[in-house]
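Take a look at this one; I'll ask things after.
Just one protein chain is left out here, and the rest sit where they should.
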Amino acid sequence: MVEFETSAQSNPSGLVSQGGLDPARLLPADPAVRAVAQSLVDAVAELPIISPHGHVPATMLAEDIPFDNPTELFITQDHYLTRLLHADGVDLGDLGVGGAEVDPREAWQLVASRWHLFAGTATGHWMREALSGVFGITDALAPESADSIYDRIDAALTTAEFRPRALFRRFGMDVLATTDDPLDDLAAHRRLQRDGYRVVPTFRPDRFLDPDHPEFTGAVAGLTSSTPATFTGYLAALAQRRQHFIASGAVSTDHGVREPFTCNLSDGEAETLFQRALRGAADAADAHLFRGHMLLQMARMSVEDGLVMTLHPGVHRNHSPATLHRHGPDTGHDIPIPVTFVEGLRPLLERYGLEKDFHLVLFTIDETTYSREIAPLAGFYPSVFIGSPWWFLDAPDAIARFRAAVTETAGFYRGSGFVDDTRAFLSIPARHDTARRADAGYLARLVVEGRLSETDAHTVARDLVDRIPRKAFKL
Amino acid sequence: MVEFETSAQSNPSGLVSQGGLDPARLLPADPAVRAVAQSLVDAVAELPIISPHGHVPATMLAEDIPFDNPTELFITQDHYLTRLLHADGVDLGDLGVGGAEVDPREAWQLVASRWHLFAGTATGHWMREALSGVFGITDALAPESADSIYDRIDAALTTAEFRPRALFRRFGMDVLATTDDPLDDLAAHRRLQRDGYRVVPTFRPDRFLDPDHPEFTGAVAGLTSSTPATFTGYLAALAQRRQHFIASGAVSTDHGVREPFTCNLSDGEAETLFQRALRGAADAADAHLFRGHMLLQMARMSVEDGLVMTLHPGVHRNHSPATLHRHGPDTGHDIPIPVTFVEGLRPLLERYGLEKDFHLVLFTIDETTYSREIAPLAGFYPSVFIGSPWWFLDAPDAIARFRAAVTETAGFYRGSGFVDDTRAFLSIPARHDTARRADAGYLARLVVEGRLSETDAHTVARDLVDRIPRKAFKL
Partner (left out) sequence: MVEFETSAQSNPSGLVSQGGLDPARLLPADPAVRAVAQSLVDAVAELPIISPHGHVPATMLAEDIPFDNPTELFITQDHYLTRLLHADGVDLGDLGVGGAEVDPREAWQLVASRWHLFAGTATGHWMREALSGVFGITDALAPESADSIYDRIDAALTTAEFRPRALFRRFGMDVLATTDDPLDDLAAHRRLQRDGYRVVPTFRPDRFLDPDHPEFTGAVAGLTSSTPATFTGYLAALAQRRQHFIASGAVSTDHGVREPFTCNLSDGEAETLFQRALRGAADAADAHLFRGHMLLQMARMSVEDGLVMTLHPGVHRNHSPATLHRHGPDTGHDIPIPVTFVEGLRPLLERYGLEKDFHLVLFTIDETTYSREIAPLAGFYPSVFIGSPWWFLDAPDAIARFRAAVTETAGFYRGSGFVDDTRAFLSIPARHDTARRADAGYLARLVVEGRLSETDAHTVARDLVDRIPRKAFKL
């Protein structure tokens, strides 16, 4: 176990101790429950990783680019980690965020000196798991150990076995989905597939569908060659890009929206709004309607072309304008907001909710929707699947809450399976291991409480990491 | 324990095992907590069932109609069960929903082949409990056992001891409340009472109070003989029907509303809205106000006639128009929505919240209101009682969350006692048993955590199944 020394100025009382990974880590304390959970974990530990939604760059794998250094690998790109350091007063620039020049070893030391911040966090757990599981480092991260740990990682990164493709094999990855711009040529994916790596793209058209997005006009211009652009031409171009994704192995589209609002406009209304948006003349109400109409259009296209539709609503992006200005987007200040699905999705579900082979996976970071909306919707509509705990909720206790909130209504077989949703390639095994352990703990409790036989628990545990994600994502 | 074999096409990895009901089922895993919980369960296991709110048809008991067949009994009428099968791709018609003609044995086999869907669900638990507790069947439901199980149930249903009245006695039911239309003559209830069965009606006037209800105009026409109808006459007719219910043993009224909104209109405003509604000319705002005014009028009448008022808000009824059209209402697509009580009920509570002997029981399927609103309201207003977990929340883990959310603020004695709210007559013992076990688990934890003496826990456990529902429902 990685332990922390609290930083001198803020935590002089900090102590340091040593330790390794606990084989029963994350499993419930009760001995009877833990024994069942351990047997479940052992049974699924070696099953391949299916990662149907995430943010690893395909080029990194296609070109098998060696990782730069420990800081680039573990810190700069991980906005879970940099955001909490920022909250503790660290300048994001000192961590290399947004392309800032930093001495990577100094940034690494900076993190080590504040490692107490991560006690009890999912980020701390993933880091500990990755250090141990990938690099065999079980020392406590602390100011005095930081240099040695840095050196060991750095040395490893120069070797062939720590190149991305080698790790892909070592991690036992069966399939990895990336997230991609509709205009991406997807050459990296096709190259990987030729080389025997199932790395598939995901169609993520947010900037094409939202008149309020700063890149909307440019994105649409890039999409449609015709001049002037028409709404019909725009829809056709989107459908065509989806075909290109399908041809390159894509199984799903992804939609990050503020609200899960949908509506169905007439062709004339849609055309009018579209032209207004292109002129930059759409007001807030126009943009709202246009987004709602386009989300419904995406569902329609999914019905037609079979791509699974995943929805990640409920985020206020870039909450701190000053941070956005200084360090760019995706720098830790996207903040969740309240969400409700039932009314907003009604127009979409009214049209497509009963369609054979339409799959709509609902993710949330507003836990209130688990038992109130998502499980009830997925327990009726054949098209609706329960997205696994996402973002801040992808953590052991949050996963336990999730299972308890949805299972009694919708069972296990209406879920998406685990989705790591990460750009931190090295954390992928740790994240899947965490989910498997959390699920094993939940299943084991049901067994000991006489609600599920141990045999059935084993079936469910295996299905959760294999059959269930394959069904939800049509893999 | 009933175990599942996953259906061939979707779960070829499924295993089957056998088992019986675990005597400690649903009790917490920790041995010390479990021992206390078991003693609490044992102490209340034989106490009579008080069922102050539910949907069993009184005629079935009055006429002691034999149950048709296992499918009609366990499947077709249970929209918890049919909805999850529908989500898995089963056509509701193939389960006999909405009066569709089906071969009951084929439908039974269909359910057995997908029984893995119900792993971990409340529905699965109730089915298992009913098969075992009522029919003595402990085999796993699976394709190969389905016919034999069907035959055993079917044979039992032809015998006198499986007629509704015999089961009513065998289940130890002290009182059973049904839910009834205000125009019901309640002959069935009076006949049952004459025969020594305490089966009481509940006044459910939803369609009479909501201008948006498709039957509103007809319902009002049936209620008021005077022509043209006046608001005053309408109120008087409602009050008179309530008297008819009281004379037939009713103790409560029930209100299923979308929002718990109340308001107080002047007589003139109410009359105007009423006439507009009867003409079909009420717009959304009119209907909203009228519903709010009528909910407050129902409270006023409760203050006058003593009927307990129960409120079940927060549901979007018939979310799927196509399903409504094909299979009718109550077919599994009512979906919960966010709810808040504090503002909406203020006008009602301002007038009647402190009234002696006024009882208002608040149910929710939005768990956020437990600790935020319902426990705080019931911990101040003598009239407000905390409704037990309802619908999707009537399940072991959800009950545990409920107790933890409300008790620290409002204790045990501001609750309604358990309410099964079911039309599945055979599941009633299982549901009450589940609630007793869940409450025992919670109480036992308090005991082991030194927060309640074991003696007091026994007092509370008994009061929860007897004194508390009798007080809340004036039984």
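For reference, chains read A and B in written order, and residue numbers begin at 1 within each chain.
FYI, contacts are C-beta pairs under 8 Å (C-beta built on N, C-alpha and C of every residue); 3 or more make two chains touch, one makes a residue touch a chain.
Computed from a predicted model, the values in this text were never measured in an experiment.
A.B. asks: Which residue, A:H125, A:R204, A:H312 or A:R431, contacts the hidden chain when the whole complex is considered?
C.D. replies: A:H125
A.B. asks: From the listed residues A:Q38, A:Q243 or A:S320, report the one that touches the chain absent from this view.
C.D. replies: A:S320
A.B. asks: With the missing chain put back, which residues of chain B would touch it? List them for me.
C.D. replies: Counting over the whole complex, chain B touches the hidden chain at residues 28, 30, 32-33, 338, 340, 342-343, 346, 349-350, 353-354, 356, 368, 371-373, 375-382, 384, 404, 407-414, 445-446, 448-456, 458-460, 462-463, 466-467, 471.
A.B. asks: Footprint of the hidden chain on chain A, which residues?
C.D. replies: Considering the whole complex, chain A reaches the absent chain at 1, 3-4, 6, 10-11, 13-17, 19, 21-22, 24-31, 83-84, 86-89, 116-122, 124-125, 316, 319-323, 332-333, 335-338, 365-368, 392-393, 395-398, 401.
The definition used in the following text is that only the chains that are shown with their structure count from here on.
A.B. asks: How far is the middle of chain A from the middle of chain B, if each middle is the mean of its Cα atoms, in Å?
C.D. replies: Whole-Å distance between the two chain centres: 38.
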